[in-house]
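With one protein chain withheld, the remaining protein chains of the complex are depicted in position.
Right after this comes chain A.
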Amino acid sequence: MSLLTLRRNFFNVHVITTTKIYRENCLNEAKTEGKSELIPSIKFRHSCLLRNQRCIAAYLYDRLLRIRALRWEYGSVLPTTIRFHMCAEEMEWFNQYKKSLATYMRSIGGEEGLDITQDMKPPKSLYIEVRCLKDHGEFEIDDGTVILLKKNSQHFLPRWKCEQLIRQGVLEHVIS
């Protein structure tokens, strides 16, 4: 799911138009004392204003949903290319969301919690064949052995340790 840069220009035009329409309405309202033929145009302008507000809110909310999806797909740290498309308020929303989610996950079960952004697919096998797509350095698995993740190297690793790296694009699951 891609996130485009917040379209500030289009956005500002929208806000300005909205303000203009509102001012026209205010002027008309001032004249309405005793004159009812201006009321339909006031009502019409007000509907336009409400529609504009709804469109803007829908656009922004859709962006939030995409940003939310990024946390589940990429993890806590977003790639710079994506961050470039986000405005400051969206980064703030993302950081707050991350914090809320982390607090919630830590509270699961009453002890150390559970990372529910892992285990996204039902486990089919214990170990999987993975190929390294980029250099990632050293990687330690449960029994203490250290694996060097060098580009194009292939390894047979425990599935649960690889999930995050597969999602981040560092490893690739090889299905022979």
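The rule is short, and it goes like this: a contact is a pair of C-beta atoms (placed from the backbone, for glycine too) under 8 Å apart; a residue touches a chain by one contact, two chains touch by 3 or more; residues count from 1.
Keep this in mind: contacts and distances are computed from a predicted model.
A.B. asks: Would you kindly match the missing chain to its UniProt protein name, picking from "TATA box-binding protein-associated factor RNA polymerase I subunit B", "DNA replication complex GINS protein SLD5", "Probable beta-1,4-xylosyltransferase IRX10L" or "Sodium/hydrogen exchanger"?
C.D. replies: "DNA replication complex GINS protein SLD5"
A.B. asks: Going by the contact rule already stated, which one of A:Ser76, A:Gln96 or A:Gln154 would touch the omitted chain in the full complex?
C.D. replies: A:Gln96
A.B. asks: What does the interface between chain A and the hidden chain look like in terms of residue numbers?
C.D. replies: Contact residues on chain A toward the absent chain are 6, 11, 15, 18-19, 22, 49-50, 53-54, 56-57, 60-61, 64, 68, 87, 89-90, 92-93, 96-97, 100-101, 103-104, 107-111, 114, 116, 118-123, 126, 143, 159-160.
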